[in-house]
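Below you'll find the structure I mean.
Missing here: one protein chain of the complex. Every other protein chain is in place.
Per-chain residue numbering starts at 1, and chain names A, B, C, D and E are given in the order in which the chains are listed.
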């Protein structure tokens, strides 16, 4: 019996946070750890929406912090599931910061978190597949395989020479 | 004039946290976002100790969460700078959880965070180099080059074919 | 010179929160005070978006809490400015709770918060007018006058007999 | 059998809070949402004292925020039950802010919260009646009927023409 | 010129807190550290009221925790200045816990905190003296001298043989 399919937009979640004094360092910039805490919450909610299950964070891909976010800024985090593999789901999070008085918006960064759906006793359980709808959906869906191979290699669970999708980024073969 | 050198142990920081109800999900497990928040604080303090400067989080490498940490557990995070590149520092964090009543300790995971030292106006500023002392120090120091190339490729700032150190993990050349 | 006009959708903000243990009472229900705290943040951000100014909470209309929200639920708060009067803005907030495992959504309640836009020294400053676009926009826009009269009467700043709009709800005149 | 009666002073609660950085906006003024959070806690404790039951917030009346409260101020919230109706209780909260170095006290505002007493399974349960003692007690006790009618009308549970007590504020009949 | 005098009741402060999940250990009892945090806030406010100055915590006397306080209990902390010495003030805090459903009140414990009044640059500054009014006031006022000598001895600033007041508790001389 084929698994149920869901669209990425069905797991879309938008979260808005105000940068308060305790979230900042001595330069009045948002600390990276607080932002990752928010990323984890919004992406966990997204994975829950896709799977209608309790989810646990399995891994976080490399994240870059290029643009400092200031005290008083409004931070918007948008998350959606990009692809599902048996019991695991990859979620993409896009972060944007806005300085309200000037109306200036900055694309802060994006990140990929992976979650595993579990039952009440914590055992992995299968989730619906993802059916990409838009061009952007398809781009994220296709890239998910490559990112997954990198995750498995970095976790020591896949041999690099078996990572056919990943090799393409090294222009090999 | 050669840059000052410091040992990894000079930036060693140990942080202990108790897992409280608000840190956990409905399975009473520590949420990944809270753990990353703690990782960011302990590694920022380590980078500050190495550089005697204000530091900002530049990037986080891929992190895996393999072992759930329970409510009431004591979490110990140990951080030290593994290598410095001009104004940036790579910090390794090792996380261990302990269930006190049984005395059972679990190696939770490890992670690499990168920080940039900045002056009061937020401009990057050079930091001391790292002088590895022990075999472990040297292992982390040597691996830092490979991890840095992966970071630069993933951030789109290096061409994969130029990542000579990284290629070795793919058993190529 | 006519004041600038903006659509309600330009100040639309969506905020998502997870109900954690410290947000709940001994029945494991979300405490009303925590929900109002979230309502204040999301509506302040909405008023800031409309006015591109610092805003201060001026008043809160009567709020009913009819449906308990459970620990672990995902709460979505949606806010938009419904009408502006010189320096003040009325914001409507709609709250929905979702129990993820069952996918059951509950319309929790709605509320109206009023904000005043101020300059750096805290003095009121004019904001753009609202241009209603949809039928719903117009319904909220028209009702705003009636709600404003009730606010002014309850604050002792308007005589009840002068509240022509409000009288209609009493089927008088 | 007549219900037990209790005096308003038996449910009197005084709560003191210090305004900390995270409680304030960019003008260093206490945010309205934080104040409402405190109002909810102090009035819930007051309703619990009157009923010796678990209580849930049922509604909040219109609140005005006229006087900004500064960072570092000491906020005193005083609550007492003004009247009980079967399982519900109206609680009045008076808020005062004090700037300690100058000793200047500001009456910030007052508010009415309504709570319902419930048993362990969340079902409403009768509470003692209120026996007003002082002139002030009687003033709040009498006004409670009028405020209740307004609440019921605003919640769509009473027809305006049946609100005999409320009509008096419109100088009608 | 004689220093101004104030009564203990002029610095009286009452603070009420609800014990929430994050305040408790795995036995669902209030953690001692959270209670001391509240004691420090209520007594600092009391010392500020007496002195109309910024105050800093100088010392805390021995505190015993004899009666566990449960999750959901209402904790009332009452503080007042008992005696002033130049720039320092001793504050007594009495803590009581109440289990609302049963109405059972428990006298938890009492404590003495000492504060120093300082000016904007942090330098000690004289405060009004205490004029005891009631028998209880006088008891606390007289005992303050003995407690002060013990504090000075424990801090290594007084020789035990010079502590004439303190010796009386050892029934010596």
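As a convention for this text, a residue touches a chain if its C-beta (ideal position, glycine included) is under 8 Å from a C-beta of that chain, and two chains touch if they have at least 3 such contacts.
These numbers come from a predicted model, not from an experiment.
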The complex has one chain that is not drawn here; which of the drawn chains does it touch? A, B, D, E
Omitted-chain contact residue, chosen from E:63, E:125 or E:145: E:63
Which residue of E:54, E:75 or E:144 touches the chain not shown here: E:54
Name every residue on subunit E in touch with the hidden partner chain. 25-27, 29, 31-34, 36-41, 44, 54, 56-65, 68, 113, 118, 120, 122, 150-151, 153-155, 160-161, 163, 167, 169-172
Quickly run down the residues of subunit A that touch the omitted chain. 21-22, 24, 26
Hidden partner sits against subunit B at residues 13-18, 41-42, 44-45, 48-49, 52-54, 74, 98, 100-103
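To be clear about the criterion, only the chains that are shown with their structure count from here on.
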Is the C-beta contact count larger for C-D or for B-C? C-D
Which one, B-E, D-E or A-D, has the same contacts as A-C for more than half of its contact pairs? D-E
Measuring from the mean C-alpha position of subunit C to the mean C-alpha position of subunit E, what distance in angstrom results? 43
Touching two or more other chains in subunit E are residues 21-22
Please give all chain pairs that are in touch with each other. A-B, A-C, A-D, B-C, B-E, C-D, C-E, D-E
